[in-house]
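Structure below; questions to follow.
What you see is the complex with one protein chain gone and the rest in place.
Letters are used for the chains, namely A and B, taken in the order the chains are written, and counting of residues starts over at 1 for each.
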Amino acid sequence: NMNESPVLDTQRIAGNPTAVPPPIDRDSPTTVSVEMTTHEQVAEVEPGVTYTYMSFDGRIPGPMIRARVGDHVEMTVTNDESNSMPHNIDLHAVRGPGGGAEASMVAPGETKTFTFKATYPGLFTYHCAVPNLDYHISSGMFGAILIEPEVGLPAVDHEFYLGQHELYTTGDAGEEGHHDFDFEAMKDEEPTYVLINGEKYAIGPNGHNEMQIETGESARVYYVSGGPNLSSSLHPIGSVWDEVHPQGGIGSDVHRNIQTTPVPRGRR
Amino acid sequence: NMNESPVLDTQRIAGNPTAVPPPIDRDSPTTVSVEMTTHEQVAEVEPGVTYTYMSFDGRIPGPMIRARVGDHVEMTVTNDESNSMPHNIDLHAVRGPGGGAEASMVAPGETKTFTFKATYPGLFTYHCAVPNLDYHISSGMFGAILIEPEVGLPAVDHEFYLGQHELYTTGDAGEEGHHDFDFEAMKDEEPTYVLINGEKYAIGPNGHNEMQIETGESARVYYVSGGPNLSSSLHPIGSVWDEVHPQGGIGSDVHRNIQTTPVPRGRR
Partner (left out) sequence: NMNESPVLDTQRIAGNPTAVPPPIDRDSPTTVSVEMTTHEQVAEVEPGVTYTYMSFDGRIPGPMIRARVGDHVEMTVTNDESNSMPHNIDLHAVRGPGGGAEASMVAPGETKTFTFKATYPGLFTYHCAVPNLDYHISSGMFGAILIEPEVGLPAVDHEFYLGQHELYTTGDAGEEGHHDFDFEAMKDEEPTYVLINGEKYAIGPNGHNEMQIETGESARVYYVSGGPNLSSSLHPIGSVWDEVHPQGGIGSDVHRNIQTTPVPRGRR
């Protein structure tokens, strides 16, 4: 049972919200190479509460991928040899069987590479899609891939990257000690935690505190909802969204001056 | 009590996803005649699990209706004489009292006809709207009506028709035997089954397996969410929706390259 992991590594799993690849400034397509390693690791949900997360590259959400329409993306997935389960990656920027899930299925210690062409713009989810994928996503295996249109995106002063998902454990929120995954709670849609970037205090003074801008600056937020069950109603306190790409679609109209935008969970 | 129906008829109630009326190829309006019979019938939710469904024409979702802006639709509803309850039809393509519900209220053995003019384009829900309508909808009485704009819809290689709804029963999912409707579970929004086309295995190798297209072909999905309680977050695995008409509205912009689109339940 992987929840009884012998190594208690309480390193932070929360992704840094400023870890966004730079805007694309190319006039022609290229090949973008992405390497990710899947991990199963114990980390703290909040001080004193541990869980055996699964992740892409040891952070939640997994690394943000950025490419351009017309690019080829060469995706390499390694399943860390210390892991106990198979993993793979399903990217919603991929048109093909399981969004790449079949081509990237890796056993512990194994590595696989596949290439896809980005044919449509948008901000899309990626996630592990093995059987029992809900368990893997709820444990942290999701992230976002941005496919910029050929003309690029309007310049902004800051870009941030956030991922919401929910954790279902056998314990109660705040209960000290190690929590195991609770399949029954997931089925009943009764999460123990609903988290941004995988930890209770991921963003702010007790976590990553870099999400700061000056008055008059602009910022773009890349927001991915991993689920597995909940959708999100996203509102910036003390402001509105100047422009929203509904459901991450970049190829069509923006909605302007939106106080709260619904973000459906990434899959289903 | 209709749940104690003496006739155990385990015929399939799942609608065929390819049962879509042909695209409209007319330059002028006409009168479209639609006849439906309401049924109360025992069928299997999954092997060994039965339920006394209610339906339009014995299938879930009910037959898809297709007309054009400017058409007159002559709607005839017959309540099968073997039934135990009144039924009617409320079409969201109708602007008028109860969307036609008042004009079509029929007792068992009765037939009624009413005519309406389609004045706006879109994909709309229809459903039974007698008192206790939640019970009737949850038992299967919903479907879709498509009103094409005068210019028609872009041609596609395939069209499919799917309906989501949830069933609330006194049993647990998978529990063998006959299940009765559970009003308390409906009020608590704790469905026993969330179904596509009315059965657990409606679509696929153990059900209707016609939902197949070739690489390079295009397909349009008409998706109706009967509810009565749940909304849907609809994502095509291994792809995105090239074009979405948000909430079925055809008279305004499409959203492009959408991985997951929210489909609110059809009524409320």
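Operating definition for what follows: a residue touches a chain if its C-beta (ideal position, glycine included) is under 8 Å from a C-beta of that chain, and two chains touch if they have at least 3 such contacts.
Small disclaimer: the values here were computed from a predicted structure and weren't measured.
Where does chain A touch the missing chain, residue by residue?
233-235, 237-240, 242, 244, 246, 253-262
Spell out, residue by residue, where the missing chain touches chain B.
Given the touch definition above, chain B has residues 90, 92, 94-99, 101, 120-122, 124-125, 231, 246-253, 262, 264-268 touching the missing chain.
Simple rule for what comes next: only the chains that are shown with their structure count from here on.
To lay chain A over its twin chain B by CA atoms, how big a turn is needed, in degrees to the nearest 5?
That rotation is 120 degrees, given to the nearest 5.
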